[in-house]
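To start, the structure under review is shown below, and the notes come after it.
A single protein chain has been omitted; all remaining protein chains appear in their positions.
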Amino acid sequence: MTQKLLKIAGIGENRLHVAWLSSAEAQRFVDISTDVINSIKAQGRFDAAMFSMELTAVEDTLKTEILRWMIGKEIKLLSKGDVYGRKWEKDRFESILDSVLEREYHKQLIRQAILAGFTSVRAISQKVGLELKRISYLLADMEKTNMIEFKGHTECIPVFAAL
Amino acid sequence: MSNKTTVGSVLVVGGGITGMQSAIDLAESGYYVYLVEESPAIGGVMAQLDKTFPTNDCSM
Amino acid sequence: MDKCIACGTCAEKCPAKTADAFNEGLAKRKAIYVPYAQAVPLKYAIDKNRCIYFQKGKCRACEKFCPTNAIKFDDQEKDITLNVGSVIITAGFTPFNPDKFDNYQHAKFPNVVTSMEFERILSAGGPFGGHIHRLSDGREPQKIAWLQCVGSRDLNRCDNEYCSSVCCMYAIKESVIAKEHLGPDFKPTIFFMDMRTHGKDFEKYYERAKSQGVRFIRSRVHTITETDTSGTLELVYATESGERVSEQFDMVVLSVGMEPAASAMEAAKTLGIELNNYHFVKTSDMTPVATSREGIFVAGALQGPKDIPQSVVEASAAACSAAVNLASARGSLVKEKTFPAERSVQDDAPRIGVFVCNCGINIGGIADVPAVAAYARELGNVVFTEEPLFACSQDAQEKMVEIIREQKLNRVVVAACTPRTHEPLFQETIRNAGLNPYLFEMANIRNQCTWVHSSEKEKATEKAKDLVRMAVQRAGILEPIPDLSVGVNKSALVIGGGVAGMTAAISLADQGFAATVVEKSSSLGGSARDVQHSWRGEDIQAHLKKLVDRVNSHPHITVLTLAEIVDASGFVGNFETRVKVNTNIHTIQHGVVIVATGGRASVTDEYLYGKHPAVTRWHDLEQNPELLSGASSVVFIQCVGSRDDQRPYCSRLCCTSSVYQAIEIKENHPDTDVFILYRDIRTFGEREVLYKKAREKGVIFIRYSLDKKPVVTGSGDGLDVRVFDPILQKELVIHADRVNLATAIEPSPNEDIAALYKLPVNAEKFFMEAHAKLRPVDFASDGLFVCGIAHYPKSIDESIAQAMAAAGRAATVLARASIQISPLVSQVNSDLCIGCGLCTEICPFGAIIQEDADGKGFRAKNISASCKGCGLCASSCPKKAIDMLHFRDAQILAAVCAAV
Partner (left out) sequence: MEQAEPKIVAFLCNWCAYAGADLAGVSRLQHPSNMRTVRVMCSGRIDPLFVVQALKSGCDGVLVAG
């Protein structure tokens, strides 16, 4: 999930590697770490400053309750079913999780942009590189969940503030 | 009348998986254990096995 | 030996090479050696027979190069006299040596290896790093054949007429793992006589292996020849229908059986205990770990061929038996260690001492230790640094205690080897200096730095500095953590009043612990009431009567019959269970739970059972011998409801039971024709002798397969049984006066018990132990144990052993006044908690509950006694309301931030 998020954020999913091995698999550990090191070397140094807005947005996304809930409930949903007794297919769960991830991340990114002083839809769009329509849609959602508020109009341009 | 008292220690002969388990259980139950193994290390045959069914855990 | 730091210098310098027995001679080792990298104790030893000094009187290179003077050539053998209360012999087995069989050509052909050699070939830590190849030419094999029963079930070429019990399963395992290594083109074949996958979940593994492309051929290979100079082998065998086939293979693995080791037999002789015909230690089915001599117990493969879980069960059973004898002296010889009072550090600023260990040349020879220490000295909060030669040596430890006192250190960082082996040692050291053991942190600059970056000295030094910085940053915010202990209610609740439950209760009560036996039916005895004889022919009813009498009269045992458990709560040492008897509710406080709910033979609607009076099942014939009067033909049908889609497991007991009954019938009425229709005869271990005896007595065995099950039809007073005989290749019609069915053994209904105590069950509703191999009687949650058929179908000797094992394991809890538990547990901040319950749901150990403490709605609450410190709750909590002691978010992040 974190890999997906890093990908959406443009940081690259390969900045994070995940592996399983047992205590006797020394050679495997060496192979894994060599691979990881080579992969990271190939990607070059990571400039944390350049991605600071994205990283903060990723961090805030990971803190959101809906995501932590979905991950925590994954096994139960797939094996035992939800409160209505419906078992979820793995694919279905993954695709819903993907869309939630993307939505929540974009919301957090918009919030960061607003915090950074980009308060109109057009300015936000330029900053974060999302379509205007998508931003407007998410802003409406964010307003409902008290992430931002609508401040009024400046020269007919709606202005938002983060809460 | 015998005045022998019970000795609270046990000798375990063999340091394979079985001997080790016996020794651990006794030591945890309050008995002093002497574990005797003929080779320089405990572990027995199980240590030689690559992986064990069903989890394919390594046997170490 | 205390001085050896396992640096390996001695082995590097040793000039003498020899075959490495641990690797089955497939690799070389030096004359001074550790058997394997993870050996305990990790100390080098000299192989006297190979050492040049011991053989020729000169060398002693190791002594010269040893950095710690740990080698003493003048050490003499010493006899030590021990005065002990009891002896347990677990001297194990030795794999059968096939070299004396010329038909298998193990000694001659390089590509014929034993299964033990193959284990080493497979092992990533083995001589070939897990790369499977032929020993003749190094080529990767495409086809490997496993030959079963080498040195087992064989009277012609060796005296081992017993079955070694474990080879079928390990051959399947080896073939599956080999396929994982070698890929989809690899073709493994197993040649077998009967496939004996009678253990828990083994049958499913067998089926999976088949679906993964492991080929199973029911035949005994009689000749192996080399076809060319590269070492490819030709195997000649006969198929079941008698056809002669020859086929080429790249390698052959001989599935060798078990024999008692010569040294073990000698030890047994010294101890004066009796051995049986096969030189295994003789025991009775009713006292499965007692030897012929009082006070001496046996466990494991020295008692008979068996697998790991059964060995571990017997180990705990033997420990329990020894403990029953010595209960009056419990605790008399063990001492508790004492430490000085802990100094409070809460209000003081951190004063960190950093000890950078040279570990001889292991660290100091690669990283620049003085530079690392100097670097550490500049870090915030560090007030002292030192560079001991060996931080773990006795003198360095004593000095460390002094320094901590003098310098008033309140945090200690040791940069040395790995915390996995040495953290406990250093924690004890700082406790000796009056510090809480959790004010300690290690930086792993040997195993994970200098040892693996020895060619990059500068980078290793840089990494060592980083690792020390991470440790220091983390150490600065470590907190003292008080010991965590819970009191123990020294009594047990035993659920189930069958042989397993009663044996467990008696085994505990004889050690002075109170036990309550809860039985749902009106009387004790369980399923053993239906069985007359154990497989060794011992009288079960007589034993059962004794058992029931002892349980009823034992001062420490309370029996509740017609009892139903309605509620349970608590954790290890402190359970509370409510039991309903008629209309009364008994509330029982207890420290442990032993689940022995048993099982039963299932009822079937196959083969006219219940529709025709001549169709019976299990022990009906034994209990009602009049049913057999005048019978001239009796047919037993095996695997009725076992090993099929509905119950994909082997019921383990039925083959032996039917064979035993068939022999009885033949002995009482030699003229009666007795047929056993089977799929594989699974008379494992020494039970094989019964199978042989049955054949000698004229019992006729006919194999059937699942797709061609026998068909039973009524025919006058009797029955007609139609079955396809694979050897004759035609259908036979047997007229039978009786058909007896070995129906599957299923567990008693146990959903309620499982739910009340949060115990896991497998797909077939047998209770699931904590670890299939190593913890066969424990549940994953502490203080709960399982035994008997509730765990898996098993014979009475196995049930008794497992019941004693459960009691033995339970005694490790009950023997203590309080249980020290690792205090590295989860902590809920109830101010932040919203009571969502996610943590309760995901905790694998049931260590977080939801409680409405102050009427503000539910809040999470830790059960620290059950917590294993995994931290799943902390990393999942949507509100970040949970933190882990010693691994707090802040403490982990301090190290993370210091990493760069």
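Letters are used for the chains, namely A, B and C, taken in the order the chains are written, and counting of residues starts over at 1 for each.
Here is the rule we use: a contact is a pair of C-beta atoms (placed from the backbone, for glycine too) under 8 Å apart; a residue touches a chain by one contact, two chains touch by 3 or more.
Predicted model, so just to flag it, every value in this text is computed and none were measured.
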Checklist entry - Looking at the whole complex, which visible chains does the left-out chain touch? => result A, C
Next on the checklist: With the missing chain put back, one of C:30, C:282 or C:446 would touch it. Which one?
Outcome noted: C:446
Next on the checklist: Using the document's contact rule, name the residues of chain A that touch the chain not shown here.
Outcome noted: 1-2, 5, 11, 14-30, 32-34, 36-37, 39-41, 43-46, 48, 51-52, 55-56, 58-59, 62-63
Checklist entry - So that we can see where the missing chain sits, which residues of chain C does it touch? => result 37-38, 125, 418-421, 444, 446-449, 451-456, 459-460, 462-463, 466-467, 470, 824, 868-872, 874-875, 884, 887, 889, 892-893, 895-897, 899-900
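The rule is short, and it goes like this: only the chains that are shown with their structure count from here on.
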Next on the checklist: Per the definition at the top, count C-beta pairs in contact and tell me whether B-C or A-C has more.
Outcome noted: B-C
Item to check | Cα-centroid distance, chain A relative to chain B, in whole angstrom | outcome: 52
Checklist entry - Which chain A residues reach two or more other chains? => result 24-25
Item to check | Of all residues in chain C, the ones touching two or more other chains | outcome: 38, 124, 130
Item to check | Contacting residues of chain B [partner chain C, same complex] | outcome: 5-14, 16-23, 25-32, 34, 38-57, 59-60
Checklist entry - Once bound in the complex, which stretches of chain A touch chain C? => result 24-28, 30, 63, 65, 68-69, 71-73, 75-76
Item to check | Sites on chain C touched by chain A in the complex | outcome: 38, 124-125, 129-130, 452, 836, 838, 841-842, 876-880
